[in-house]
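I'd like to ask you about the structure that follows.
Note that one protein chain is taken out, while the other chains of the complex remain in position.
== chain A ==
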Amino acid sequence: MVDAARHPKITVKTYTNVERVEGYVGNFKVQLREKARYVRADRCNGCGECAKACPVEVPNYFEMNLAPRKAAYVPMSQSVPLLYTIDMDACIHCYKCVDACGALDAIDFSQEDKIEWEDVGSVVVATGFNHFDPSVIPEYGYSQYPNVITAMEMERLNNSAGPTTGNLIRPSDGLNPKRVAIINCVGSRDKRFNPWCSNFCCMYAIKNAILLKQANPDIDLSIYYIDIRTPSKGYEEFYDRAREMGIHFIQGRPSLISEDPLTRNLYIHSEDQALGKVIEKEYDMVMLNQAAVPQPDVDTVSSILNISQSPGGWFMEYHPKLRPVDSPTDGIFLAGACQGQKDIPASVSSGLACASRAGRILHSDEWQIEPIIAQVWEDRCVSAEGKQCGVCAKACPYGAITVEKGTAALITTAKCHGCGGCVAECPHNAITQMHYTDAQILAQIRALLAEKPEEKIFAFRCQWCSYGGADLAGTSHFDYSSNERGIRVMCSARMDSDFIYEAFRLGAGAVMYSGCHPQDCHYITGQRVGAVRADRLLKTLEKLGMSDGRFRIEWISAAEGDKYSRVINEMQQTINDIGMQQILAENAAMRPELEKRSRRMYEVPMVPEASTYSDKMVIAMSVKEVKDGK
């Protein structure tokens, strides 16, 4: 840290919040709020005279509130940069610190928050994790029994730089505990609080137990666990060492801690599964090994940076295996435990990976993206005519579209990932997607429904999930109806209502609208855009008199080949049950309305040409007819 602060090309800004991030990969603009320290950074030399003079004492968060600090303070003695800060919530304005500072004149009560903008090429998020507050678990009695402490409190009590200078004492009477228990999985692997395994706590419990045992050889130590997970190199050997040192490992999750009100000793009730008995053991002190949870302000950070969150609140990586440190927004990277529960080696490796990913951007003049991007036809965009619209900007998961009245919607190409949500949402067909234009997709629909459309099951599949599912169904030789005809688009967000209307207008027997499961979407919220539209479409089609089951919405992952074949077979069964006569009759009844609805399509450039793709195609209208208003 000291090296980083001294490096000529590194600026360390502490006590500073990121408030806004604008721009795109390589060209971010970041708004920073440097909070007022009431101490001038250019004059303070970190001597600490102000803290000595300060008469106010408040709990020290760094010491887990086990020790006091002054209102003029540094968070910890190794702070970088070593600058004192005055805590205005606690300060009583006695100005003793000003006198103590003397000729240095570093204290400045008139300081205000400084807001500045910085140009940066990439952003690395390393906001870390928080620890779970075990006082919400009633049966463990934390905050009720003084001798039940958390892992972080133990960390300070057992630290030579801590409030007790490493002398392990119990909070109730200050005596050295002789019997200490460590309880694992407090708040983790617990559906009532956090369903995840916090990854590092088994090793952490063993580390603490070994440290305690080394410092106090006659101490009796037990670790209560559900499963001990020591999967990395050298970890199991460490576990072996702990057992050889005489630390007891008890398999059984304690169900209750009760306290002797006189001695303040604690009784742990648990099953010992190795014994097959319920045991009740007495301890002087109990340490709760809490779960790792996301920081309390993850929602704010994720909305500032426009990065999505996994279930539970951890930041979502682009791909869990292949791009583990990239966020879905290009140029923003995730280091350490903000992305998920990580121990120190894993956090360091992800930090190093982030540095090299970020360096890649900073060292190149050009940035390559996929060619599948959205483009605006400026003369068709109603925003250019001064009308209120902005539908495209709402649909974009990446915030790549800016809409201002008077000018056409502007797509920042470097931010566009090519889901096509804006293309399908635009009510005026003013946006197109390269390589997946309306004309190309319509031509595919028409070609596939050219013959006996009423027998066909037409499947719209998204590139990443349901197309993969269909592929897997094929390569796994799962049987499904040969009447299935499918096309690929990038995302379910691209499946324009007009495409579904067109498929039914051409007489399709059934249409499937498929994509990723909501949490798997490769375009952050693309699936949600598609799902909302699909639900609306279903209602519309039902109103037009379509039988149940002819339009089906299914979310199928790339691993669900069996589901794909099952759904197609079920749809075939539905078609058989409804009967060909009924389908033909329904199609004939729906057709006038569908024609009216898909007419707008013909105003899109290239679509009229595409409509003459094949002579055999059943096309009721030509461009001229549309223009004539027939």
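Heads up, the rule we're going with is that a contact is a pair of C-beta atoms (placed from the backbone, for glycine too) under 8 Å apart; a residue touches a chain by one contact, two chains touch by 3 or more; residues count from 1.
One rule holds for everything that comes next: contacts and distances are computed from a predicted model.
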| item | value |
| --- | --- |
| Chain not displayed: protein name in its UniProt record ("Heterodisulfide reductase subunit C", "PTS system mannitol-specific IIB component", "ABC transporter permease" or "Acetolactate synthase small subunit") | "Heterodisulfide reductase subunit C" |
| Touch criterion as defined above, residue of A:Val278, A:Val348 or A:Met580 at the omitted chain | A:Val278 |
| Option from A:Glu155, A:Asp220, A:Asp562 or A:Glu595 whose C-beta touches the chain left out | A:Asp562 |
| Touch criterion as defined above, residue of A:Ser270, A:Gln290, A:Gln527 or A:Ser557 at the omitted chain | A:Ser270 |
| Chain not shown: contacting residue from A:Asp99, A:Asp119 or A:Glu139 | A:Glu139 |
| Touch with the omitted chain, as defined above, among A:Ile107, A:Cys185, A:Ala242 or A:Val403 | A:Cys185 |
| Absent-chain interface as seen on chain A, which is shown | 139, 185, 189-192, 226-227, 251-256, 258-259, 261, 269-271, 273, 277-279, 478-479, 562, 565-566 |
